[in-house]
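What you see is the complex with one protein chain gone and the rest in place.
For clarity, chains are labelled A, B and C in written order, and residue numbers in each chain start from 1.
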Amino acid sequence: MAGSTWGTLFTMTTWGESHGEGLGVVVDGCPAGLDLCREDIQKYLDRRKPGQSRFATKRQEGDQVEILSGIFEGRTTGTPISMVVRNTDQRSHDYDAVKDLYRPGHADYTFDAKYGFRDYRGGGRSSGRETIGRVAAGAVAAKFLESLGIRVAAYTKSIGHIEIDPDRFDMEERFRNRLCMPDAQAALEAEAYLDELMARKDSAGGVVECVIDGLPAGIGEPVFEKLDARLAHALMSVGAVKGVEIGDGFGAAFRVGSVNNDGFLKAKDGSVAKRSNHAGGILGGISDGSQVVVRAAFKPTPSISQVQRTVDRQGQEVEAVIKGRHDPVIPPRAVVVVEAMAAFTAADVLLWSMTSRLDRILEFFGGNDHSDRLQGK
Amino acid sequence: MAGSTWGTLFTMTTWGESHGEGLGVVVDGCPAGLDLCREDIQKYLDRRKPGQSRFATKRQEGDQVEILSGIFEGRTTGTPISMVVRNTDQRSHDYDAVKDLYRPGHADYTFDAKYGFRDYRGGGRSSGRETIGRVAAGAVAAKFLESLGIRVAAYTKSIGHIEIDPDRFDMEERFRNRLCMPDAQAALEAEAYLDELMARKDSAGGVVECVIDGLPAGIGEPVFEKLDARLAHALMSVGAVKGVEIGDGFGAAFRVGSVNNDGFLKAKDGSVAKRSNHAGGILGGISDGSQVVVRAAFKPTPSISQVQRTVDRQGQEVEAVIKGRHDPVIPPRAVVVVEAMAAFTAADVLLWSMTSRLDRILEFFGGNDHSDRLQGK
Amino acid sequence: MAGSTWGTLFTMTTWGESHGEGLGVVVDGCPAGLDLCREDIQKYLDRRKPGQSRFATKRQEGDQVEILSGIFEGRTTGTPISMVVRNTDQRSHDYDAVKDLYRPGHADYTFDAKYGFRDYRGGGRSSGRETIGRVAAGAVAAKFLESLGIRVAAYTKSIGHIEIDPDRFDMEERFRNRLCMPDAQAALEAEAYLDELMARKDSAGGVVECVIDGLPAGIGEPVFEKLDARLAHALMSVGAVKGVEIGDGFGAAFRVGSVNNDGFLKAKDGSVAKRSNHAGGILGGISDGSQVVVRAAFKPTPSISQVQRTVDRQGQEVEAVIKGRHDPVIPPRAVVVVEAMAAFTAADVLLWSMTSRLDRILEFFGGNDHSDRLQGK
Partner (left out) sequence: MAGSTWGTLFTMTTWGESHGEGLGVVVDGCPAGLDLCREDIQKYLDRRKPGQSRFATKRQEGDQVEILSGIFEGRTTGTPISMVVRNTDQRSHDYDAVKDLYRPGHADYTFDAKYGFRDYRGGGRSSGRETIGRVAAGAVAAKFLESLGIRVAAYTKSIGHIEIDPDRFDMEERFRNRLCMPDAQAALEAEAYLDELMARKDSAGGVVECVIDGLPAGIGEPVFEKLDARLAHALMSVGAVKGVEIGDGFGAAFRVGSVNNDGFLKAKDGSVAKRSNHAGGILGGISDGSQVVVRAAFKPTPSISQVQRTVDRQGQEVEAVIKGRHDPVIPPRAVVVVEAMAAFTAADVLLWSMTSRLDRILEFFGGNDHSDRLQGK
């Protein structure tokens, strides 16, 4: 695999640059028979669309998706689903000033080191627009998971030091404020903080949290392909993410075992449940039936319009001011990206997990009696 | 890939259970011509060996490695290197008491959910002994990286709230104290803290940090196979790890862009360098030539000898006391595991990165003139 | 991997159905810096385009390719190259008659068995049009190989029992006749044979041969990823292929060792060469520097307009006549598909082979002295 494909049985292959013809994704391995229409995808893309608030880039992109394959009579056929979003509002000349510059915090220098040259327009492949393919693919995965009663939801947990308060947590609120915070008051405080930063031509970091409800116990492989390891890979592959945690995450490193262990109990309906969920729903890399909780830390937007000292492609030191249209904070638009990556990864690992037990395989194939199968000669 | 293989071009496939015949690994894709002997592997295994201090399990295992293939006349041949460590000190009867129990913080319940039953002896495949194969493979990778001038080093950064002090940092000190801390004073404080916890039959969590020096710029793929994404996957796949960070990690989420951005400068020798390294040596998923810095958070050892409330396999609530031989803290023995996983992952990604530029490929193959190649007919 | 991606480091992911919006491919892992334009791709697609002779389907498709990403200023950037061909001449109503039918020799029944239903229009994903993505990707690979002096060429070796004569072999002739045979006389005979079959509403099978010149020795992995094993996989994955051979292939099974062995000799320039090439350029799965020779056997076109006995989706026996526009023989249009798959596979394996030797890796990275690399802190 050459780096633009994610997944094992259920895969997405993304392509596209910020200022090329468009961006897209090929989703392969989606089970046949899933009801899926353009609107299922578009509503996810709309959540990451720019130009929606004063905290998001002013670039105006319709970001209308077209589905080119894999659907017949409203249902997935099991063959690849190709989706394309055309770029329409490219202002490439904005980038002429930076084409010979190594912008701090960006991948300009590393792309040059790796490839010898780069498409400098809007960050090219390393642009935030690269996530369009991820989100479209994640929308397919989310629809699939929903059919199994599994729901994935992400939201902004913190912006700078302003964090949501668990006592005010309201999942629906994340759709109401522009920062995607499930806490109206925290959102107000964060807006004020961002206004202040924008006045200073600065940017903020933040944390996105994502929960998966309804995932059955037993999903994930126990060694290298642990469910949490794959989620960490998936989220760390999103631009600007610098850290990933499961459950209590780094907090667990400061705690003692007697507090951190989640004892099991017998639920009212007789099933096995846990008294607490410090583990974030995963034990030994395998889901335990509790809510899966994962977080990603985003660094502050590197594009700031302050004067910065850096070097150009010739290695000469220069003072640079980054123009262009940029968000002062990444999480609000990254929430749907995290949700997409978590949903896609969970769906892939779930499919994989169907093959772990002989008894269930025998049941799936109707036992060992295939005498009714056709026998040509 | 069925979950026990890690890597793309340079792979390790591990196998083995805590109380089975042994544990081992097959390393495939190691370049031919690398000087490698048993001692190169054994010295890494000795660093994770139990029974070395009062903070490590009392289990006595020689953990002597045998190399079964892939080496000829002292050099790697390019074919798979199979390595085996026999189990010698299994006390399986220790585990009879827990075979029907779902121990809190362990993978007992999830293994049962996934596989229908499990090898309950010592955690079976989910035991810490599973890392033996990782460490042996990492030793091969480290030797390969050394030949390129790349050095990987991990150490305990914190145990509970006791953290190393950057002003006292001494890399060699990590080999002198039993907690693998590169700060003698922090190690003493942490020992006292652990003694206190052991008296209370409790355990501590901690953080392991790992640095990679000498990695050239340009290593890593820009989308799903970012160098940091693969490192996150690799480290999160280690048992008990609940969080992974690159560079400033979660700290970056609380910072502003003007502080977090690393400006580039012109080094004395004329090359491009950075003024700071908040990014931890990776930009856009690709190494930037600076030191790569990654951290893993370990939860407290789940095996504690306090009475814990949980359920048994029949779903009945019980009070349980976990016996057996366990470490009160995981990082000191996990340091070499983190180092191994980071080295292996870096080596794999490095090989992959050889194919990114046509000019270098042409140079590698001696241009487009193969007229001197044999031409049978 | 979900079945629509081919390759390890250099990959193609194809998508599309015969009567959907279009078909396409995402090529990932193409080295950066390769001159590539739309015309490089279009000329390959033109070779497989329908409607060019009386032996090819009458469907009129412009099959004009659009490149959506991965190229900047005329060169590949190292990021995914997305290519799309829109369907324009769909006559889906042609297929209403067969939607409930299991056509003999087609994948109708097996798609239903696998997916529960299918896009029956023109075979959907199992249509010959599925190869459009393969050919576009192969054109990229061929351009890459050419830059290294490696040339891949396929041609029709036989149609029915009419085979090209080695004494009349003229590689350029394959572009002159409609059957892509490098032997004008054999092509004439085959045309007459096909005219006769068409009069009888029947179809013919045939063999396509492909040669790779200029491939250096040492390419391929020695066990499961042998160069010939990957070529066999690649060619057998083309629709209607029922057999694949390397070198003398099945002929070798009837021969004795003293005849089949290719002795080595010292070439005039002092290099190692072979006295003969029964092996087809591959020994132990690794290229030996001779011409690589591979063949694929194609079954007769299953769509014939004779009355055939079969069953419908309800399992009832029916007599069926297949309408639609179909080729009476597959190889002439499959020649470019075979060439594309062989080129792509060789390019992928070649890249992979860069990592086999430590001495060459050290040379590639400039030895173990990275002291000139930037060192941020």
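Definition applied: a contact is a pair of C-beta atoms (placed from the backbone, for glycine too) under 8 Å apart; a residue touches a chain by one contact, two chains touch by 3 or more.
This is a predicted model, so every value here is computed, not measured.
*Asks:* Of C:F72, C:Y102, C:Y120 or C:F365, which residue touches the hidden chain?
*Replies:* Here the residue in touch with the unshown chain is C:Y102.
*Asks:* Which of these, B:T14, B:T131 or B:N261, touches the one chain of the complex that we don't see?
*Replies:* B:T14
*Asks:* Using the definition of touch stated at the top, determine which of B:C37, B:L68 or B:V307 touches the missing chain.
*Replies:* The one listed residue touching the chain not shown is B:L68.
*Asks:* Touching the left-out chain: which of A:P31, A:G251 or A:G315?
*Replies:* Per the contact definition at the top, the residue touching the missing chain is A:P31.
*Asks:* If the hidden chain were put back, which residues of chain A would touch it?
*Replies:* Against the left-out chain, chain A lists 8-10, 29, 31-34, 76, 78-79, 144, 146-150, 214, 216-217, 222, 262, 267, 269, 271-277, 281, 288-291, 351-352, 354-362, 364-365, 367-370, 372-377.
*Asks:* On chain B, what residues meet the omitted chain?
*Replies:* So the residues of chain B touching the missing chain come out as 1-5, 7-11, 13-17, 20-24, 26, 28-29, 32-33, 66-70, 72, 75, 77-82, 84, 114-119, 124-125.
*Asks:* Name every residue on chain C in touch with the hidden partner chain.
*Replies:* Within chain C, the residues touching the omitted chain are 1-6, 8, 14, 102, 104-107, 109-111, 113-116, 125-126, 130, 158, 160-161, 197, 200-207, 216-226, 228-237, 239, 242-250, 252-258, 260-266, 270-272, 275, 278-280, 282-289, 297-304, 306, 308-311, 315-317, 353, 356-357, 359.
Rule of thumb we're sticking to: only the chains that are shown with their structure count from here on.
*Asks:* Give a one-word verdict, same or different, on whether chain A and chain C use largely identical residue numbers at their interface, taking over half shared as same.
*Replies:* Both copies touch with mostly the same residues.
*Asks:* For chain A and chain C, what's the span in angstrom between their mean Cα positions?
*Replies:* From the centre of chain A to the centre of chain C is 36 Å.
*Asks:* Where in chain A do residues touch at least two different other chains?
*Replies:* Touching at least two other chains: 1-5, 8, 14, 114-116, 125.
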